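Just one protein chain is left out here, and the rest sit where they should.
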């Protein structure tokens, strides 16, 4: 049976480089036989996490939706922009919300296989944020595969049709996503 | 002339342990001769950072207010809770917003002296989030002093009047805040 | 066919707590059906890595031995002491040496499954070194499983016969090592 992969970017921007990179990875995961759900966190707005409002009104509906979605997939593909050397607030906020109890027994992170990507217009490609995300997700029980791809000078990295220009990056991404699907297949 | 210290917690919770710890530090900074501004990030709500909405409507007013406030102080005392081994979304979101251009020449982080605190009901006291915050603030030009205090089992760490129970922790915090004020005094 | 697990501590000390903890894990890995090789890095002394001497005399014999040994096993159990908040020099030196070319095609890290342990007489159990080791090994292609165990106040954590006193720690270690063996079994 095909495994299920959830793919999204840690950015709210509509035309974000990370979204493009994630889409490249999503297509590759489908070619590798996975069922891929590509979402945008912008479609699941959540308030900044606040224990007081959580105590009053519980997990917001979008939190429940995302938590159920994470739990229902075998693997995650995450495009993580680097903001000031770290994880984006929207990605951290999403992770923090769905790590909270919501009355269900759903396990959104435990044993999920994760591939981390990053794209940035700068010279480093977001390389400083990925250890941050890797550490947080490992602490939650995800198995983050060692392969990662940080695409630098991202404004020239994608062709008109959104595909990666560099054959070497295409190849690395293909290998990486194939391995993710392999690992996540029971 | 007295230096100015801005003190706040990276949590939105009204009765957060980190807020209590920050208040202890704020009192000590005043005793050391500093002018202290104690704020709550809950009073400066900001949307999750989104480059698209930034392009449309620019920096929100609360972002401008916070940026001006950071720029106007010589030092920061930050109580940083640990959520899932990392920085809170609200603290990261605040940092990310005010690191952005807003038409002013204000430098909210450059050469600010920073003392990092953490309090947590758990056994580790939030020790895993402080390196994350330290790295991000150093990258922005802050001089984060090496002294830090992580208060564990925080539910029993504070007396009725909000002061730290442990004489040893009081002493460490006093030394640390005196050093912060010393460093930040030109 | 049984998988092969290499187990060692990142300390040269004869009666190190990490060695004891690693031995507990090794016994559990054998119970789980793995073939376990338990070694001490003290038996494979290596000079501090130096590119000049490498250029002159190549990889030392102990480096070649260790590299071949790593390559020949499916999984690693590493007890990593925390020295000054980071990896030990002897563990880093070993990793750096065997990551170098030695004329063979052996891959000592690629796709090795790794379980990280730490024991320390202090209150934190070495929790600050594990992210350091996790990051380095992930960068080399290891799949470090998310489960980890940091045993604090290690001077009272082991019984006369060397076994862990705490039933909870025993249980966590058992679960963790079973998962390691499961993951590493093709």
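Which chain is which? They are A, B and C, in the order written, and residues in each are numbered from 1.
FYI, a contact is a pair of C-beta atoms (placed from the backbone, for glycine too) under 8 Å apart; a residue touches a chain by one contact, two chains touch by 3 or more.
Nothing here was measured: the structure is a model prediction, and the numbers come from that model.
S.K.: Pick from C:6, C:59, C:115 or C:136: which residue touches the chain that isn't shown?
M.R.: Hidden-chain contact among the options goes to C:136.
S.K.: With the missing chain put back, one of C:3, C:36, C:69 or C:87 would touch it. Which one?
M.R.: Residue touching the chain left out of view: C:87.
S.K.: Tell me which of B:12, B:115, B:142 or B:157 is the one touching the absent chain.
M.R.: Considering the complete complex, B:142 is the one touching the chain left out.
S.K.: Counting contacts across the full complex, list the positions on chain C that touch the omitted chain.
M.R.: 11-14, 16, 42, 45, 48-53, 83-90, 92-93, 95-96, 99, 128, 132, 135-136, 139-140
S.K.: Using the touch rule from the top, list residues of chain B that touch the missing partner.
M.R.: 131, 134-135, 137-147, 183
S.K.: Which chain A residues touch the hidden chain?
M.R.: 123-124, 127-128, 131
Please note the rule applied: only the chains that are shown with their structure count from here on.
S.K.: Taking the mean of each chain's Cα atoms, which chain ends up nearest the overall Cα mean?
M.R.: Centre-most chain by C-alpha means: A.
S.K.: Copies chain B, chain C: same or different interface, half of numbers shared as the threshold?
M.R.: Same-residue interface.
S.K.: With centres defined as the mean C-alpha position, give me the chain A-chain C separation in Å.
M.R.: Here chain A and chain C have centroids separated by 29 Å.
S.K.: From the mean C-alpha coordinate of chain B to that of chain C, what's the distance rounded to whole Å?
M.R.: Between these chains, centre-to-centre, one finds 37 Å.
S.K.: Multi-chain contacts only, two chains or more: what residues does chain A have there?
M.R.: Counting only residues that touch two or more other chains, chain A contributes 135, 139-140.
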